[in-house]
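What follows is a short report on a single structure.
Omission of a single protein chain aside, the complex is shown with its protein chains in their original locations.
The chains carry the letters A and B, assigned in the order they are written, with residues numbered from 1 in each.
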Amino acid sequence: MDTNNNQHKLCHINPDWCWLSRVKRIFKITDIMPDFLFRKIILISGLSILILTIMILVSLVTNSMLSIKTFGFKFFTARVWDPVFDQYGSFPFIAGTLLTSFLALIISVPFSLAISLYLGGEFIKEKSFFAGFLKNSIDLLSGIPSVVYGFFGLFLIVPIVRYIQMKFGVEPYGVGIFTASIVLAIMIIPFSASLGREVIEMVPAEIKEAGYSLGSTRFEVIRYIILPYCKSGIIAGVLLALGRAIGETMAVTMVVGNSNIMPSNIFSPANTMASVIANEFAEAIKELHFSSLIEIGVVLFFVTTVISISGKIIIRKFAIRT
Amino acid sequence: MEKIKVRIIKDRIFSLILITLAFIACLPLFLILGFIIKNGALSINLDFFFHLPKPVGDEGGGISNAIVGTFIIVGIAFIIAVPLSILAGIYLAENRKNLLSEIMRISVDILASIPSIVIGIIAYLWIVKPMKSFSAFSGGVALAIIMLPVVIKSTEETLAMIPYSLKEASFALGVPYYRTILKVIFPAGLSGVITGILIAIARIAGETAPLLFTAFGNPFMNLNITKPMNTITLVVFNYSTSPYEQWHQIAWAAALVLLIIVLGFNILSRIISKKWKVKF
Partner (left out) sequence: MESEVLKIENFSAGFGKCFVLKDINFSVQQNKITAIMGPSGCGKTTLIRCINRMHEFSPGAVYSGRILLHGEDIYSINPIIVRRKIGMVFQRPNPFPTMSIYDNVLSGFILNGIRLKKEEKDQIVFNALQKSGLWEEVKDNLHRRGTFLSGGQQQRLCIARALAMNPDILLLDEPTSSLDPKSTLLIEQLMEELKQSITILIVTHNIAQAARISDYVAFLYLGELIEFGPSKKIFTAPENKKTEEYLTGKFG
């Protein structure tokens, strides 16, 4: 008997190289080539997504270099955006974006919270008609394209806001920050409601039952058990909805009024970062104008990325905890 | 005793508020559907599907070019995005826990969070600028970038849910890795992957922002993908923001067609995910 075999020679078997190194020697290459190729092809496909993301970032930054160098930090604080005189300060758009998004968030939170609590299981007598109706409606709403929301806003919300403005004695533009916020709110409700619902469904049944067994009402269980338990998840949901609202373009562009002047109140016509790109990009002939618009795109990229990544991290942590 | 009554009343009021809010949130759906069907149905007829837009003042006219354009541009995006994202999704599902796949997952999340208008800028920089012309192709590339993360995620999630025992069964029969993935794992997750693709198509068919300065729009019929092309979403946008009542009518009808396409794909995806579900 071969004495060599008595030595314990360890061999690490990693499918990846084992199949290759060992088999290449002994077998025809055709036996193993397809496997090797397949592993490489899926790896390359995965890598190409990574490379694509990096290339997007690099392209955006290099193309906005001119504007970054010309204006520096003043780009974010200057209040004048005037392509005629090559003056580009993005503060009015930052303000417009923040105003519309936060206003939309404030309007949408009660509604989306209500829907997520309702669908999250606390109110459902299994498969009640209203629950099914609500769920389907929300699903359909989230499928409607944003240009349709904008169109709808233009022909229904704008007249209503104009009417309100006349009552209040404000200049009746109809379009403006307030209108855009309402349309945005309608758009993000389905999104944040379905996120909220996922979070609320994760609350373990035992702790809810513990609450009920102590004689709490449904309201008390929600108020003192579910909401505190889901706090981080709900905050993450709101954050992700904010990311959506900030990046939303079409619906906002159609009803925000497209004015490059600093908004003076919540009814003023304005522009958001996304809508100014939509309005001016195709006509930006001057290099500095073009580059400034791309710089706004860079800001949008970073803001939405940071918001969505942090939102996802919070939700992942929440999911691990439960 | 009094206290309990107060608590119960509080509970009732709370439920009522909740239900009212939830109901109000559904209202826009019916307003939107109602408005669009009411206004859109008026101008929809056969001409609408088979004719080109007419200049302001002339009665009638259709959006045949935009309907064709939407399908071409979505088709381009489909061809670019689907194979790549399925393969990338397989990689992520197969490599659950290594550093590289973790980084890729983050990059997919980032890709999914980029606002669509910024993706339009990218397609402009990469395709329109070098080719010196707005084109259907650049629009297709923009939509493909939007489609990628959606399909990758749905592929990864479905494939990762398939029990390991199935893979083992295949390996034990001496089936090589690539055949195991392509002939056992992938077919078992097919309905999930198709659902993801259909949802992604519904999503990109409704996109407007990334097409504004890529596909750009075109009043004529164009089948050349290196030239500007119209889409239904661009028609809705351009016509609804125009000052002409007659164009608004066309926009309503176009919006109705768009809704039918988008919701159709959404509903189809749900039917498939229910009907084709594989039991393990």
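The definition used in the following text is that a residue touches a chain if its C-beta (ideal position, glycine included) is under 8 Å from a C-beta of that chain, and two chains touch if they have at least 3 such contacts.
Values in this document were obtained by computation on a predicted structure and should not be read as measured data.
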From B:L52, B:L166 or B:M221, residue that would touch the chain that is not displayed: B:L166
Residue touching the undisplayed chain, where the options are B:L111, B:V184 or B:L212: B:V184
Hidden partner interface residues of chain B, rising order: 163, 165-166, 168-176, 179-180, 183-184, 187-188, 190, 278-280
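Convention: only the chains that are shown with their structure count from here on.
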Distance between chain centroids, defined by C-alpha means - chain A, chain B (Å): 15
Sites on chain B touched by chain A in the complex: 7-8, 10-11, 14-15, 17-19, 21-26, 28-29, 31-32, 35-36, 84-85, 87-88, 90-92, 94-95, 100-101, 103-104, 106-122, 124-126, 145, 148, 152, 176-179, 181-182, 202, 205-209, 212-213, 216, 233, 236-237, 240-241, 248, 251-252, 255, 258-259, 262-263, 266
Residues of chain A touching chain B in the complex: 15, 19, 34-35, 37-39, 41-43, 45-50, 52-54, 56, 59-60, 63, 110-112, 114-115, 117-118, 123, 130, 133-134, 137-141, 143-152, 154-156, 186, 189, 193, 217-220, 222, 243, 246-250, 253-254, 274, 277-278, 281-282, 293-294, 297, 300-301, 304-305, 307-309, 312
